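Before any comments, here is the structure.
Shown here: the complex without one of its protein chains, the others still in place.
All chains are identified by letter, namely A, B and C, in their written order; residue positions are counted from 1 within each chain.
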Amino acid sequence: VPPRRWPLENSEYKRYGRQLIMPEIGLQGQLRLKQASVLIVGVGGLGCPAAAYLVGAGVGTVGLIDGDVVEESNLHRQILHSTARVGMTKVDSAIVALSSLNPNVNLVAHPARLTPESSLSIMQDYDLVLDCTDNPASRYLISDTCVLLGKPLVSASALRTEGQLMVLNNPPLPPGGANGGPCYRCIFPKPPAFETVVSCGEGGILGPVVGTMGVLQALETIKVLSRGVKGLAANGTTSPEPPTLTMFSAYGSPMFRTIRLRGRRQTCASCGAKATVTPEALKSGSLDYALFCGSVAPVDAL
Amino acid sequence: VPPRRWPLENSEYKRYGRQLIMPEIGLQGQLRLKQASVLIVGVGGLGCPAAAYLVGAGVGTVGLIDGDVVEESNLHRQILHSTARVGMTKVDSAIVALSSLNPNVNLVAHPARLTPESSLSIMQDYDLVLDCTDNPASRYLISDTCVLLGKPLVSASALRTEGQLMVLNNPPLPPGGANGGPCYRCIFPKPPAFETVVSCGEGGILGPVVGTMGVLQALETIKVLSRGVKGLAANGTTSPEPPTLTMFSAYGSPMFRTIRLRGRRQTCASCGAKATVTPEALKSGSLDYALFCGSVAPVDAL
Amino acid sequence: MSAEVEEASPEYVPITVEFSGGLEMLFSNERKLSLSIPRRDKDGQKANVAFLIDYLCQDCLKDPRKDLFVLDGSVRPGILVLINDADWELEGEEKYELQDNDNILFVSTLHGG
Partner (left out) sequence: MSAEVEEASPEYVPITVEFSGGLEMLFSNERKLSLSIPRRDKDGQKANVAFLIDYLCQDCLKDPRKDLFVLDGSVRPGILVLINDADWELEGEEKYELQDNDNILFVSTLHGG
């Protein structure tokens, strides 16, 4: 399909008018959003609000991947789901809500877990990926795949009363491209010990905490897309903003704190000049993410 | 109705388990949320996400007041509404979405504008108020009513790429109580000139910006309620946190900034020792909010 | 234009001035200015926030709508003035004397929702 030559339809001017009239978006930005496709990995506490605002904003294609079904204990924070849809896959449940919010968005269902075998083929069709998952093995897998495919990654996490947000691999230069944005492995070269990883099920989670992080993921995604992610990757310019980690603490004072992060790590196994994370290694299963992260239940954790 | 003597039902332990197990909430906090009632004034870009997370968290009673109907131009950011419900009142549309998320919450519909004549009687039944409106006249009216009734006020606003958040009148001591939290008039004794007030319709608004502010309102509400707002008002202790303004700027670096605010202003017309904003003045209409704010279209603006 | 000196000098106070909430539009869309303000006004008094506001109006505010920033010699209602991230009313308002490396932020209140 060739890119659209004409601006938006009348109903689109009406629906998106409030964001169109801002210089930060404009008609050009809105067209970029419409032509863009993003993949949301995990349709839980982060993925629900992120999806709602991206679909609301008129991102052309939104893919959703998750292998779980809706449970009652999800509903205090996973606001796209509903009591009547307990037991439905999270992907299908989210699509009910999202298509009723904005029927103009192309929603793509991937009701399955992301695995090292499937990640390259699933993620290659998207322009940008949101990491809305809940475990370290998935986080390394998604970051590695984003680096291999040259996609920016908007990553967030939350636990109890705290949250963290980073835009990674932005600009998404190939491995060895020193001016590319750092990847997840640049920031965390070694995974945490398995026994120190606390899930939301064990540790608890306050709904608006993970909700805030998910909405901020949608915001960062809109910022990257409306500036033109493809142009950024192609002309190799550096990101307009140096990499940061936004830390949120609901009971902290102040609640938000911004940390300057390092750039790419030359020795990074994923994005460094001598990267060992290759498409072949990924697909062959020789990179055992679960083992790397010290888990005993390999792909189940993803 | 006497307060419940017994803890939660089984299904409530399941639904709220992830927040119950955190020391910041606990069973005591969850019971306080269940016994609490909050009024959300404005079911737009702020009110939609705020309501979703408060209903998700199990606040016992959530009142919604708004005089508008859903328009297509709302949908990019007002995520409780839907394309099929364009033309329905915002209050009714929100109730469809909220009751499907959590049928255990008592939702109270006020499909009308808040006016100086109605604000005292509508707000008196609630424990806490969220200001999710979009104009200065409403903001002064809501704050004045909260001071008169002794209710904490969680106030947010957003425009274009920026947002602001304050918890006001917390603790909600009577006028003259110097240790009470400042009210909106303490911070802004004089309203802005009418010609400088820009609405989201004129200036534009990015969905996740107002969304973030609305989710943060839900968070601040849960923090106040789970600590026990009634106890706070009764024993006159000062707020655990000094008053702050959280400023958000989507394209700023850092995105968030926290400002220390002043305490109550002794000469405040609303919460000061010689307050001129009285229930009688409010009800009689002698306080013309629209005129005070320089508008020519008085109550219509509310 | 003002010189953009960073280090301390006997004659100038280096400060940062920021605008937010739409006020930046009056200042050529600059959100952050690094300024060096004379330490003393023409009467020999130490430069305070009132002096800074005058200075901004004369040297930085190119927009003809100056009355959207100041009115009757004072900052317009609806604009918060923050000195080092605190409401200026905690610091002495217009009489606060500028110190090296102070951050003065002018924020227009937002009302949308």
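Observations on the structure shown:
Here, contacts are C-beta pairs under 8 Å (C-beta built on N, C-alpha and C of every residue); 3 or more make two chains touch, one makes a residue touch a chain.
Values in this document were obtained by computation on a predicted structure and should not be read as measured data.
Every visible chain touched by the undisplayed chain in the complete complex is listed here: A. When the omitted chain is restored, the residue from A:I21, A:V154, A:V197 or A:A218 that touches it is A:V197.
Checked against the full complex, the candidates A:Q19, A:S157, A:T212 or A:S270 give a single residue touching the omitted chain, namely A:S157. By the touch rule set out above, chain A reaches the unshown chain at residues 42, 44-47, 131-136, 139, 156-160, 162-164, 187-193, 196-200, 203, 205, 210, 245, 247, 249, 252, 257-262.
By definition in this document, only the chains that are shown with their structure count from here on.
Touch-path distance (fewest steps) from chain B to chain C is 1. Computed centre separation for the pair chain A/chain C is 40 angstrom, with centres defined by C-alpha atoms. Residue positions of chain C touching 2 or more other chains: there are none.
The set of chain B residues that touch two or more partner chains comprises 160, 200, 203, 205, 257-258.
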